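Have a look at the structure below before the remarks.
Missing here: one protein chain of the complex. Every other protein chain is in place.
To keep things simple, chains are lettered A, B and C as they appear, and every chain counts its residues starting from 1.
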Amino acid sequence: MRSILLLACSAAGLFAADDVLTRVAAHADHFGAISRQIWETPELGFHENKSSSLLQQELKANGFAVKADVAGMPTAFTAEWGSGKPVIGIMGEFDALPGLSQKSEPMQAFVQEGAPGHGCGHNLLGSASALAVVAIKEEMQARGIKGTIRYYGTPAEEGGGGKIYMIHAGLMKDVDAMLEWHPGSTNSVNLGSMLANNGGLFRFYGVAAHAAAAPARGRSALDGVMIMLHAVEMLREHVPQETRIHYVITNGGSAANIVPAFAEVNIIARHPDALILNGIWDRIVKCAQAGALASETRMEFEQGTNYANRLPNDALAEVLSRAMHKAGGYQYSAEEQAFADTLRKSLQDVAPGPGPETVNTDKSTSVGMASSDAGDVSWNVPTGGFNAATFVPGVAAHTWQAAACAGNSIGRKGMLVAARTLSLAAIDLFQNPAEVKAARESFEKRLAGRKWTTRIAPDSKPRLNYAVR
Amino acid sequence: MRSILLLACSAAGLFAADDVLTRVAAHADHFGAISRQIWETPELGFHENKSSSLLQQELKANGFAVKADVAGMPTAFTAEWGSGKPVIGIMGEFDALPGLSQKSEPMQAFVQEGAPGHGCGHNLLGSASALAVVAIKEEMQARGIKGTIRYYGTPAEEGGGGKIYMIHAGLMKDVDAMLEWHPGSTNSVNLGSMLANNGGLFRFYGVAAHAAAAPARGRSALDGVMIMLHAVEMLREHVPQETRIHYVITNGGSAANIVPAFAEVNIIARHPDALILNGIWDRIVKCAQAGALASETRMEFEQGTNYANRLPNDALAEVLSRAMHKAGGYQYSAEEQAFADTLRKSLQDVAPGPGPETVNTDKSTSVGMASSDAGDVSWNVPTGGFNAATFVPGVAAHTWQAAACAGNSIGRKGMLVAARTLSLAAIDLFQNPAEVKAARESFEKRLAGRKWTTRIAPDSKPRLNYAVR
Amino acid sequence: MRSILLLACSAAGLFAADDVLTRVAAHADHFGAISRQIWETPELGFHENKSSSLLQQELKANGFAVKADVAGMPTAFTAEWGSGKPVIGIMGEFDALPGLSQKSEPMQAFVQEGAPGHGCGHNLLGSASALAVVAIKEEMQARGIKGTIRYYGTPAEEGGGGKIYMIHAGLMKDVDAMLEWHPGSTNSVNLGSMLANNGGLFRFYGVAAHAAAAPARGRSALDGVMIMLHAVEMLREHVPQETRIHYVITNGGSAANIVPAFAEVNIIARHPDALILNGIWDRIVKCAQAGALASETRMEFEQGTNYANRLPNDALAEVLSRAMHKAGGYQYSAEEQAFADTLRKSLQDVAPGPGPETVNTDKSTSVGMASSDAGDVSWNVPTGGFNAATFVPGVAAHTWQAAACAGNSIGRKGMLVAARTLSLAAIDLFQNPAEVKAARESFEKRLAGRKWTTRIAPDSKPRLNYAVR
Partner (left out) sequence: MRSILLLACSAAGLFAADDVLTRVAAHADHFGAISRQIWETPELGFHENKSSSLLQQELKANGFAVKADVAGMPTAFTAEWGSGKPVIGIMGEFDALPGLSQKSEPMQAFVQEGAPGHGCGHNLLGSASALAVVAIKEEMQARGIKGTIRYYGTPAEEGGGGKIYMIHAGLMKDVDAMLEWHPGSTNSVNLGSMLANNGGLFRFYGVAAHAAAAPARGRSALDGVMIMLHAVEMLREHVPQETRIHYVITNGGSAANIVPAFAEVNIIARHPDALILNGIWDRIVKCAQAGALASETRMEFEQGTNYANRLPNDALAEVLSRAMHKAGGYQYSAEEQAFADTLRKSLQDVAPGPGPETVNTDKSTSVGMASSDAGDVSWNVPTGGFNAATFVPGVAAHTWQAAACAGNSIGRKGMLVAARTLSLAAIDLFQNPAEVKAARESFEKRLAGRKWTTRIAPDSKPRLNYAVR
């Protein structure tokens, strides 16, 4: 852990006055090790039993009151310390991705082929947020700061939408400001959004018949799929150009000589605005209904992931920008630089972007193409977010390169940038009620009288096995 | 008229015993001239004013009681003589086809380019049937035969469905046996059927928008058409193989830079059985509804032609077969042969089939690809039909070659085969109640408990301008 | 084996004069037991190791010269006795079908779920043909009949096309008449044909891209499939109505958020005439090429099953009809009747047809919807075929009901009808050179100067693992 000590030293000069950073540094090695432990036992969405337990146990050990198994999800939990207003929340994720098993090496190398891996760096995400709340709590305790700091252990971000069920369960209602971060290839705060998305399985049920002897007796479920998809293709011209619609045919019939009695398509739509997306989705459903109507088949829909876009929060972006400038970036050690150089060779046509020593806090409003249930949170409570440089510049999430970085010291250094930024921002908010108020105002302004809606029904059960089917 | 005299002579030897044939022969030249007159003033469906008047006038002059302007159609009429049972009906048509203007010459030559012409020989059809009823009436009168002979002047067979409105008006209810014939290239009686057909215009109404500036605001009517037609194409696999479905896009949008607010498709479906066709048509309608549903456009349907298949009548086929054998065929004169030889050169890849001297009365059950409202009559009353050789062997209906034959002596000789056959068969039926009863039984057997249905609503008005739009 | 003894007795009275039938009876139990043994170890196409060995061993033991592992197929063999002309061939099949595991009981009951089963009765097919050649050989030997009797052990009829490779290898060139039979639900000889078929996998290769972030960089393999299939649907209107085209999408992309880099469709086309089918197939290939062209993907085709229709042989149908009338049908025992009655309850809306005591030898020319590589044989040498009632009336091939019958005494009684018919017909042919000549003439007449073609290249290797992928 030489590199982390080195970092702590170099950081010391910059913000010695901030005790909370000293506290982060004190726990850095320990939570770095926890992140590595989670990385070594990658668990898919809603099955993060070890990862969740480990984090709960650490927070309990640090004096947090933990509520486990909340909102119908065995791996969801909250952990809080303090009482009363304001309530500052920090979110942590810890689920892995299927098929991304990777050693912490700069070339593709499975730990176990086909097994899950932390290609989105959620091992760092959950651990840095936990490290942050521990440091914040110590600082609050030390200085007698009033209020509640609360950690949200949010499972199954990768498609399961754990946060949505926590919203439905009322677990976020009293939050004044929610902070979140995500592993990335730069240290950056901006006002960018993400795409809202919605998806699921349209299943068509027809009537089988021998395709040579009696095709007229059959009603082809595949015909239903194809008519639907033809209509969807024609829809593309008549939706806003920022829309994305994409699909795969997950079942296209069983045998060529039988009229298919079953067929299935998995379709996802996205748009930068969740409410506009809702209208587009209604039209996709009409295409599916049309497919069933014309082919005389029956159509059923199984709701999949539905995430809102992220409503940026201008006030919290300011708070986080200041915090990140204070938190600072980091330098690669010679060893890390060699790792990064080797890894970069596997990236084609990718501009590297700024390095980990840089902090980027422009207020640009680009729309990222990713989607997250953090978006849904941002429609419910004032939410501020940022990225920390846990991946080598140019590395995209959901790749083996990301998984490799998430398991080594580069990931752990990036995770410290996140923990420092979160800690500084939270303490800032606790001490400045005006900022908390501004965050609420920014929230209301972006909401502009609109209301969050989701296609995940309030009384629906989490699809606990969505990731392992 | 040399050829017709010749024919009368040759015929005399064959069936001198049959007075009714002598009567046919006596009127042959006159009604031949009438057929030519109608041929010279070709009139489209529901606009056969001169043709209908001329026939009415002739029948009136021969003592028939004429009811003009029946069933909401100015050119429809009935003309009857006698009273009481049995009631024998004979149908006559007289409408022309658009664009088939043709001189009575063996090479393509317009009388007037683009004008209508008698490419289906209905000038002969209406005239031969009129000639027949006149001869029958004279024979009935002479012999004191009881019963009613009735001529049906049925307009707009080419798509207008005049007979259907006459059925709806109850004008055929009391008929014991209906006889009909059609110009063709052979003299033949068989048990063949025809295809039932149904068709019309599906119109889609969307929302126009500038296709470059605001395509998302538009709802494309052409999308509606294309989704419908894609679904129709998929339907083909799942209907009986004898089905035919064909269409043209009659309006595919007005300008490429505007999202089409209107689009239209003209579609026809056919099947050898009208009731099965009904079920298929319902599915086509679903395809159209699906097109509207998926494209968020509105769909309207304008009913077009809907003709039932012909239910063969086994007993009447026997009666007609005997009659046609007695009636006999005819020979070409040298001049006619030369005409036929020249005409044949314009026919490619067409087997000529038997000549006009032949009479074919097998009981084969081939399904012709044509459709006629005579089919609807056959579902309502016992109906027997046949073809007479008015066209040179190998000539198909709806061609300039057919129009050319319909205007010359070949057509008129063929028309006499028809008139003789009809006369003999009707007299046969009047004199043999058992045959009338057998016709009824054959009818019931083929009907097999089923009921005629039509998509032309009983209270709908004939589309009097369908042919001139 | 009570029922079989019973049968042998009852048969004895009918055709005692025919020694060859006595010989069949003598081996009946033994080959019945062999059929049961094959039924108990169902093996998929090209993997019929036990089944093929067992039959080879029996034929060897009966004095036949066996050539194993012929034409590149380990389970293909020939077994012959005698020498010189004429050469009479009898074909035997022995492959099972996937997923049709079934006990010999009149209700659905797996031996092992998902395992193969003899749902097409090939255990009987191969065994009856073997029984026949043994009886024929004994009869030839006894009477000093000249010529060659040859058994063709033809593997993988269910899609693998073993016979085609045997034709390519020249193994059938010298055959004067080929006899074959197939298990069915009636005893019948007719001039019916079967559909020629052709099929295979069209694979499309595109360029993957993130479907939300960079869809314009992707080239969708699924688009290739869908454009191809849309074109195929439009083709339906413009091929002869007897054509069948059916498909399933065997790979429709891997994940909805990735532009599919791979997609695959399995498509089969059929028509009563192999040469017309060839032309239709060329047009399907054009549709696939169009899909690749328009989507900028690459298309590859893997040839699957390609079977010709069966050319009926009028002379051999006569020979077989006479033989089958002599061979006679059979009666169910009380036990078998009970089995049949129970089984019938599982068949819905199926007319049972005539029972096993009946022999049907009309010369009707219906086109069966099945396809077989026996069709290819019939384009190469005079081939006569028939069905024997091994299944309860109304039972279709490729069902659990067929598999159940194939394993019990009903199947074995039906198999004896086949063995008797084959034996009588072969002896007839050996003794009547005129009939052999007539078979050749019938063959030439049906061929009408045309030549067999196949899409299975002469130098291609059998797809030995086609059934186990």
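Everything that follows uses one rule, which is that contacts are C-beta pairs under 8 Å (C-beta built on N, C-alpha and C of every residue); 3 or more make two chains touch, one makes a residue touch a chain.
The structure displayed is predicted, hence computed values, not measured ones.
One chain is not depicted; across the entire complex it touches A, B, C.
Among C:190, C:295 or C:361, only C:295 touches the chain left out of the display.
Remark: the omitted chain is touched by one listed residue; of C:123, C:198 or C:220 this is C:220. Among A:150, A:230 or A:463, only A:230 touches the chain left out of the display.
Note that of C:103, C:283 or C:455, the residue touching the chain absent from this view is C:283.
Note that of A:40, A:242, A:335 or A:444, the residue touching the chain absent from this view is A:242. Contact between chain B and the absent chain runs through residues 195, 197, 199, 210-213, 215, 222, 226, 229-230, 244, 246-257, 259-260, 265-268, 270, 369, 371.
Residues 230, 233-234, 236-237, 241-242, 245-246 of chain A touch the missing chain (whole complex, contact as defined above).
Within chain C, the residues in touch with the undisplayed chain are 215-216, 218-220, 223, 226-228, 230-231, 234-235, 237-241, 259, 283, 286-287, 289-291, 293-296.
To be clear about the criterion, only the chains that are shown with their structure count from here on.
Located most centrally within the structure is C, per distance between chain CA means and the overall CA mean. Homomeric contact chain A/chain C: same residue numbering on both sides for over half of the interface positions. Centre-to-centre spacing of chain B and chain C amounts to 49 Å, using the average Cα coordinate of each chain. Chain geometry summary: the mean Cα position of chain A and that of chain C are 57 Å apart.
In chain B, 230, 234, 237, 241 are the positions where the chain touches two or more neighbouring chains simultaneously.
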